[in-house]
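The complex is shown incomplete by one protein chain, all other protein chains being positioned as in the whole.
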Amino acid sequence: MITFELTEEQQLISDMLTSFARDEMAPKARDIDEASEIPQDILTAGWDLGLVSATIPEALGGSGGERSPITSAIILEKLGYGCASIATSIMAPSLFVQPIVDFGTDDQQSEYLSLFTGDYHAASMALQEPHFTFDVVDMKTTAEKNGDSWVINGVKRLVPLGTTASHFLVIARTGKDKGLANIDAFIVPRDAKGLTIENESGTQGLKPVATSSLTFDSVEVPAKDRLGGDAGIDGRRLINTVRLGGAALALGVARAATDFAIPYARDRVAFGEPIGKKQSIAFMLSDMHSDCEAMRWMLWKAASQLENGDDATKATTLAKDCINRLALRVADNALQVFGGHGYIRELPLEMWLRNARTLTLLEGPVAV
Amino acid sequence: MITFELTEEQQLISDMLTSFARDEMAPKARDIDEASEIPQDILTAGWDLGLVSATIPEALGGSGGERSPITSAIILEKLGYGCASIATSIMAPSLFVQPIVDFGTDDQQSEYLSLFTGDYHAASMALQEPHFTFDVVDMKTTAEKNGDSWVINGVKRLVPLGTTASHFLVIARTGKDKGLANIDAFIVPRDAKGLTIENESGTQGLKPVATSSLTFDSVEVPAKDRLGGDAGIDGRRLINTVRLGGAALALGVARAATDFAIPYARDRVAFGEPIGKKQSIAFMLSDMHSDCEAMRWMLWKAASQLENGDDATKATTLAKDCINRLALRVADNALQVFGGHGYIRELPLEMWLRNARTLTLLEGPVAV
Amino acid sequence: MVDFSISEVDNEILAQLRAEGKAGEKYTRYYEDHEEEIIPKKFDEADDFPSIMSLMKKRSFDDTPGATFQMLLIMQRAATLGVTLQTRTGGLGNAALGAAGTDEQKKKWGGMTLAMSITEPGAGSDTKAIQSTARLDGDEWVINGDKIFVTTGIRCEGVVVWATVDKAAGRAGIKSFVVMKGTPGFNIVRKEKKLGIRTSDTAAYSFEECRIPRENLLGGDESVPKPGQGSASYKGVLKTFNMTRPAVAAGGVGKAKGALEWCVDALKDEGVEVDWEASAHNRTSAQQTLIEMEADTDAAALTVLRAAWLADKGQPNNVEASVSKSKGGDVCRTVPQRAMNLLGAMSVSHDHLVEVYLRDGRISDIYEGTGQIQRLIIARNILGFSSAELS
Partner (left out) sequence: MVDFSISEVDNEILAQLRAEGKAGEKYTRYYEDHEEEIIPKKFDEADDFPSIMSLMKKRSFDDTPGATFQMLLIMQRAATLGVTLQTRTGGLGNAALGAAGTDEQKKKWGGMTLAMSITEPGAGSDTKAIQSTARLDGDEWVINGDKIFVTTGIRCEGVVVWATVDKAAGRAGIKSFVVMKGTPGFNIVRKEKKLGIRTSDTAAYSFEECRIPRENLLGGDESVPKPGQGSASYKGVLKTFNMTRPAVAAGGVGKAKGALEWCVDALKDEGVEVDWEASAHNRTSAQQTLIEMEADTDAAALTVLRAAWLADKGQPNNVEASVSKSKGGDVCRTVPQRAMNLLGAMSVSHDHLVEVYLRDGRISDIYEGTGQIQRLIIARNILGFSSAELS
C-alpha cells in the first residue's frame, strides 16, 4: 500500500537529527570546510549518536536495530543538511559496515563489526577508478582466485577516509561479465602486502574529507575475506545502497541551501523591497522547494524497494538521475539568490554548490 | 571576417517579405489552418514573388540570381513568420529546384528547371521513411544500378505536396555504406511505373500541407535522371540545405509567436496590472526574445559556411540542435503567456506550437 | 512504514482501467476530427468491462488510502488516449455541490451533471476580478455576466456559477449559484475549438438578467457573510482546490506516463530499449532520455500522491497540492515533447496517436491555475508573504 508514514522510531530519529544538524553541525560547517579539517569533538559527538553501530547485532556490541534503508535515507538527509563533510566522516564507515551486516558471513560479522561499537573507527570502501568514463558495471580492478586466496590488481581513487581507515571493502570484478550482478567485495586491511596508499590532492567538494588512492599490486586476500564467503554478495543491492547514500546526502545539501535562501529572500531589501517579492526570485525558491520534495520521494521510493527486499536497480537509477540533476540545480540557484554574496566564502552557498556538485558525481561516499 | 551585415539586396528582400508576411500571410494563417486548405490567391501571390525561380539561370527563364543559402535563410524565416503552411506550399518546390541548381547536369537543368519559371508548379523531395528511428544517414530505400537504369525500392513518407507534385527528388542509398556522403538523389515523375502514391491521414502541424506516402516497387529510373549524372551529388551539402530550410521556418514561427505575445503581455490586465509587469511573464518573454536571436545567428553561421563552400555538417548539426530545442520552447511558452486563451483555436498560439513541433522533427520541408 | 507498493486488487483495478482506456482508442482519431460531436453516453464496448465500483468493493482497509488511490486511477486513465466508453454522471460542479451545498440541495441536484463556471474573459486565474453579478430581487437572484472555459458546459444539465453579490466586498462577495439549462437569460454562446481534449466539451456562456430561485444560492442564505464576518465561504470554495489541483496534476502526469509508455513500446519494436544496468557512457542518447523522462514523470507522480495522501490523513496540503500541480504541469509539456523527439518525424502523423498526448497534456499546465499561479502559491507559503505582498 502507498503510504508516506514514518514509523514512530523514524520520527524520533528524524527529530533528534534535525536538532543535531541545526545546532551542532551547521554552525561549524563553514569553518570546517575552510580549515579542511574536522575537529575531534564534533566527530565524537556525531559518532556517539550510535548511527553506524545501530544495525550491528547486540551480541557484537551493537544496538541490534533493524536494517532499514528508509531509516538510513532519513538519517543521511538530515546529516547532509547539517554538513555533508562531517556527515561523510561519521558515516563513511557505513560503506564498510552495512555491506557486512547485509551480506557478511557469521565469521565476518564477528571479526569486523565489533570494531565499530566503541569509539570512532574509520573504515571505507574502495570503488572509484581513475578513468573519466569509469562506471561500476565496467570496472578494471580484478580479483582472481588463486588457490585459497584472491589476488587483487587495480587502482582505486577518491577513497573517503582513506588516510585513517583500518580496513577497506574493495570492489572488484571476479568474472569476465559486466553488470552489477558480477561484482564482488573483499575485506582488505590497510597494511595488506602489495597495497600502496597515497594521499590525494584534494577535491572540489567535501573538502575536509581526505581521500586516498589505493594501488593494488597483486594483493592477496584470503578466501574468508571475500564478502559473503563462497556465496558472495548481491552486487545490485550493494551498489544501490551506495548510490542512494550519496543521493540522500545531496538531498540534504539541497534542502539546507533552500532553507537558508528563503529567509534571506524574505529579509534582503533591493530596489526598495525584499528580493523575495520579485517573482523571479520567488519562483526560483518555489522550484527549489518543489525539487526537494520530489527528490525525497524518489529517494524513499527506491529505498522502500530495498526495504521490501526487491531489486531496486531501476528505482535507484531513476532516483539518482533525478537527484543528480535537481540537487545541483537547487544548490546553484540558491547561490544565485545571494548574488555576489553567494560567491564569497563567508556564507555557505558556494560550499553547498561544491558539495552538491561532488556528491552528485560520486558513488557513495556513504551507504543507506 | 566576422560580420552580420546583409547585402543591400538581402535587406531589400527582407523588407519586402516582412511586409508580405505581415500583410498577406499572417492575417490568413489561422483560417487556412482550420480549413486545412490554402486559397489559390495567396499561393499565386506568394509564387509570383519569384522566390523559387530566383536562382534558375536566365537562359531557362529564371532570374539568374546568385545561389545564396544566407538569402534563403532570410527568406524562409520571414515566410515562416507569416505562415509556415503557406511558406511550405510556396517553397517546398525548392526541395526539388535548389538541388538541381546546385548539382544538376546541364541537361537536367534545362529539362526540369523551366517548369518553375511560370505559374505555380509543385514538386517535392521524398526523404522521410516510415520507421521512428529513421535517420537520413541510415536509409532503407535503395537504388541499384541495372544496365542503363537505376532501380528504386523502398517507402517514403510525409512527402510535402505529394498530392500535386509533378516530380519528386527521391533520396536513396546507392552503396552499402552509411553516412551523408553516400546519398544519392533521383528525379522521378509522379507517373513512374511501380510508384504508388497515397494520400496520408494528416499531420499535427503544417495541417494544410497535404502529405503523401510513396511506395517504390522496382521503379526504374534512367541513368540520366540520377542527380548530377555520373558525378552524383555532395550528399552532405544537399542534406544540410534541407535541414537548415526547416530550421529557418521554425525560427520564423518562434519569432512570430514572440512578437504576438509581447503586446498581449503589455496590454492584458490581470490581478490589477498588465501581466507583462509580472517578472515570471516578463522573463519568459525576455528568454523568448534572446532565444530567437541565438537561433538566427546559429542558422546564419551554418548557412554562411554553405555560402563559403565549406562542409557545414557540424555547424548545421549544431544549428539544428539549437533550433529544435529553442523554437519548440519559445512556441510552447508563448502559448503559456496566453493561458487558456492560448489553448483555444481562435488565436494562433496553438497552431504555432503544432507547427514548431512539426518543423523541428522534419528534415525539410523546404531547402535554404 | 514508508511504502510505494500496490496491492493485487489495486493492480487489478488499474489494469482494467487501462484496458478500458485502450479499448476506447479506436474512436479517438474520429473525435479528434469531429470536435463538433458530443460522444455517446455509452459505446458498445462498455459492456465488456464490469463497473469499477464493483471492483472497488474488493479493496480492504489495508489498501492505499482513498484519495491517494484516486490519483492512481486518474493517472492510469489519462495514460491512455481512449474516449470514455461510458459517461458517468457528474461534473466539476458536482464536487462544489458536494462540498458547499445544503443537504436539501445535494438531494435535489446530486443526480444531475453540473458544470462549474468561474472564468471570465477578463478574469482567468484572478478570481477576485470576477465581474458577473448576482442581485437579490424578491425571492429571486438575477445573474448577469459572461463566462468562458466552462468544462462539460454543453452536455451538463446545470451549472454552478460564480458571481459577486457585493463588488465592494472583494472575494467575500463571491458566491456560487446553481443555474439549470433552459433558464431564460442563460445563453450558450459557443462551443470552443481547442488544441486538445476534444471530447471534453468547453462552453462560453452569457447570463442576461437570468433569474433563478433564491434557494439556488449554494450553501443557502447562510453562506452570505454578515458584515465583518470574513470570507469563510470563499475559503470553503478554495479549500476544494486542495484535491482538484492534485487531480488535475494527476491528469497531466498520466499524459506524460502515457506518452512515455507509447514511446518505450514503439522504440522497443525498433530495437531500442533501456538497459538499466548499463554504464552511463554505454547508453545511447535515446536510452538516457527515456530514463530522464521516466524520472521526471515518477517524481511528479510522487508529489501528486503525497498531496493526496496528506488529504487522506486529514493534514493540510495546500503547498503540496501546488507542488504537485507545478510538477505535473512541467511533465505534461516536456515528456510528450521529448517522446516525439525520440520518435522523430513520423510521430506527427495522424497514423499514430502519440501526438495527441502533447495536445491533450498541454492543458494541464493551464487549467486549475497555471504553473505560474502554483509557484506563486508555493512561494507565498514558504516565504510567509500574503497574496498582496507577493503577486
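By letter and in written order, the chains are A, B and C; residue numbering begins at 1 in each of them.
Just so it is clear, contacts are C-beta pairs under 8 Å (C-beta built on N, C-alpha and C of every residue); 3 or more make two chains touch, one makes a residue touch a chain.
All values derive from a computational prediction rather than experimental measurement.
One chain is not depicted; across the entire complex it touches A, B, C.
Interface note for the absent chain: among B:L180, B:A223 or B:L347, the touching residue is B:L180. For chain B, the residues touching the chain absent from view are 1-7, 70, 133, 135-138, 178-180, 236, 262, 265-266, 276-277, 279, 282-283, 285-287, 289-290, 293-295, 297-298, 300-301, 303-305, 307-308, 313-314, 317-319, 321-322, 325.
Touch with the hidden chain on the side of chain A covers residues 34, 128, 130-135, 157-158, 200-205, 269-272, 278, 280-281, 324, 328, 332, 335-336, 339-346, 350, 353-354, 357-358, 361-363. Where chain C meets the chain that is not shown, the touching residues are 272, 280-289, 344.
Please note the rule applied: only the chains that are shown with their structure count from here on.
Of all chains, the one whose mean C-alpha position sits at the greatest distance from that of chain A is B. Central chain assignment: C. Criterion: smallest distance from chain C-alpha mean to the mean of all protein C-alpha atoms. If each chain is reduced to the centroid of its CA atoms, chain A and chain C end up 40 Å from each other. Under the contact definition stated at the top, the residues of chain C that touch 2 or more other chains are 372, 375. Within chain B, contacts with two or more other chains are made by residues 278, 280.
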